[in-house]
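Of the protein chains in this complex, one is absent; all others appear in place.
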Amino acid sequence: MSAASLSAQFLDIVIALLLAPLLTGWVNQWRARLQNRSAPSLLQPYRLLHKLFHKESVLAEHASPLFRGAPYILLGCMTLACAIVPTLSTDLPLAPAADAIALVGLFALGRLFISLAAMDIGTAFGTLGARREMLVGFLAEPALLMVLFSVSQIAGSTSLTTIVERLADQGPAIYTSVMFAGVAFTLVALAENARIPVDNPATHLELTMIHEALILEYSGRHLALIEWAASLKLFAYSGIGLALFFPWGVSEGQSPFAVLYALPVLILKLAIGGFLLAVLETISAKLRIFRVPEFLATAFLLAVIGMLVNNLQGH
Amino acid sequence: MSGLSIQLIDFLAALLLMLSFAMISQRRILSLIHLFTLQGITLVATTAIVAHATGQEHLYLSAGLTFALKVILIPLLLHRIIDRLNVRWDVETLINIPTLMIIGIVLVIVAFDLALPIAKLSTSIARGTLGIALACVLLSLMMMITRSKAVPQVIGFLSLENGLFFAATASTNGMPMVVELGIALDVLVGVLILGVFMFHIREQFESLDIRHLERLKED
Partner (left out) sequence: MNSSVLFHPGEWLYLDWVLLVASAWLSIGLIGVFALRRLALVAKVLFPAGGVFGVVLLGIALIATQAAPETAVLPIGLPQLPFHFRLDSLSAFFLMVIGGVAAGVSAFAAGYFRKGEGTPPGLLCLEYHVFLAAMTLVVLADDAYAFMVMWETMALASFLLVTTNHRIPEIRNAGFLYLLIAHIGAIGILLCFGVLQANTGDYSFENMRAQQLSPFWASIAFLLALCGFGAKAGLLPLHVWLPEAHPAAPSPVSALLSGVMLKTAIYGILRVCFDLLDLRLWWWGVLLIAVGVVTALFGVIFAAAQVDMKRLLAYSSIENIGILFTAIGLAVLFSSYGMLPMAALALTAALYHTAGHALFKSLLFLGTGAVLHATSERSLGKLGGLMRYMPWVAWVCLVGVIASAGLPPLSGFVSEWLLLQGFLFATGLPSYFLNMLIPVVAALVALVAALAGYTMVKFFGIIFLGRPREERLALAHDAGAWERIGMAWLVTGSLALGLLPIQFIQVIDPVTQYLTGAGLGATVADHGWLLVPVALDRSSYGPAIFLLGIAICCALVFIIVRGIYHGRVRRSAPWDCGFPWQTARMQDTAEGFGQPIRQIFEPFFDLDRQLPSPFDSEPVYRVQVGDYFWRWLYLPAAAGVERLARLLGHLQQGRITVYLLYSFLTLIAVLLLVRR
């Protein structure tokens, strides 16, 4: 573990923490533009966080410590997730501690805590949100796992950093399985980040909301932490998508400056990805909640087909 | 034979398979026609790449023919049919999509299993994709089984032909021109006849639900 890799790791985390709200802002801005609304500022998410941190936290009388602790654990999970996803450099000292499977586990751990916290107050909306969140989760998690498996079979490793290194060295190549995995990943990422066909981040309509129902009882700094964690999750998912399908331009730890070269590439990739996400959200319509399992099952099965094709073609 | 064209054909094969899966899980008739057109484009591209890679001139002609027929003519005909029948925005009720996809996965496995010995015999550049082509054929057959309206069934039939065409191109580096022309003509005539049939079914039963045809059997 050299100083270079330590600094790369540090930079990876700091960039994730700082850039994540910007990515959310970017997506929101493009969505507004595409929908002919006047767009909020790019910095709006930062202002929101700042405002929420300033406000006092209002807790229900009977909230347990679990309720207060969950936002911190959620943020911790998402930060760790961002720390092990190679966005800037593949020379990350933390990465060997958690491979792709553990990454899925990390998301699941965050989900478990936030769902439990939503049930803690004992309101109708909280439990409803928890149930729906777990519904999305139990289909999205295996689908994500299968996506990761398809790619790790090609790269011969479940470690994300090794996957990126090997795929990047190989140069552009088209694998049948990766195409399926890519489509499945897009579906999963939309569902997991509470995006339009599954959930609408802009609504508080009880019949449709999932994520907002979960966090209805949170306020002040706890809400800020959750919002930040949600941004980080989007960032982590973007990072995973880039790592699996567009692994080029990530530094492999040759020199400390390589990380700095990787940064503009990352920002460019994220900007394009965020724009595509906004387009995708604009052209699709919200699904009824009972179509969501179908949507996710499709993702899951596509990922399985990807893995099958991979095995069958003997790559 | 460059690695690039093999990769491109692999890519197109995957696209074809994905389009087949999209077709079995698509409820809207209009989207089905779009998907069918996309399949046609995939076929054209495949044929052109095989032609380029193997240097067979007549395959370019075949690609052009496919383009004219499957990307322009038949979709146009289908569009006209659904306009005239006024079913453009029809949505079909389907049995549970995940179940269909699970059956689809089984079909993919079976298809690859069947294709393995054939692919070993083949000397073609794209033999690796034979299994996918076969899978597309089986998936189209399944699509025809699960649909109850006439137009999706016809599209299923056409997509089945697409799968066969792809299999032929992939395993034999393209068929002789005579065979190809014959098939093209067959498909065209088939679509025309089926179109006429659909109007008649519609006149008879005031619906395109082919379950009504069950009434025709003798008791």
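A few remarks follow.
By written order: A and B. Residues from 1 in each chain.
Just so we're on the same page, a residue touches a chain if its C-beta (ideal position, glycine included) is under 8 Å from a C-beta of that chain, and two chains touch if they have at least 3 such contacts.
All values reported here derive from a predicted model rather than from experimental measurement.
Residue in contact with the omitted chain (choice from A:Ser7, A:Gln44 or A:Asn311): A:Asn311.
Within the full complex, the residue among A:Leu66, A:Ala202 or A:Ile272 touching the omitted chain is A:Leu66.
Of the listed residues A:Ile15, A:Cys77, A:Ala194 or A:Ala278, the one in contact with the hidden chain in the full complex is A:Cys77.
For the chain left out of this panel, the touching residue among A:Trp30, A:Phe185, A:Phe235 or A:Phe300 is A:Phe300. Although one chain is not drawn, its touching partners on chain A can still be listed: residues 53-54, 56-64, 66, 72-73, 75-77, 79-80, 83, 94, 96-99, 101-102, 105-106, 108-109, 111-112, 115-116, 119-128, 130-132, 134-135, 137-139, 141-142, 145-146, 149, 152-153, 156-159, 162, 204, 206, 216-217, 219-221, 225, 290, 293, 300, 303-304, 307-308, 310-312.
Residues 105, 109, 112-113, 116 are the ones on chain B that touch the missing chain.
Keep this in mind: only the chains that are shown with their structure count from here on.
Annotation: 37 Å between the Cα-based centres of chain A and chain B. Contacts from chain B toward chain A in the complex involve residues 7-8, 10-11, 13-15, 17-18, 21, 25, 96-98, 101-102, 104-105, 108-109, 112, 128, 131-132.
For chain A in complex with chain B, the residues that touch the partner chain are 173-176, 179-180, 183, 293-294, 297-298, 301-302, 304-305, 308-309, 312-313.
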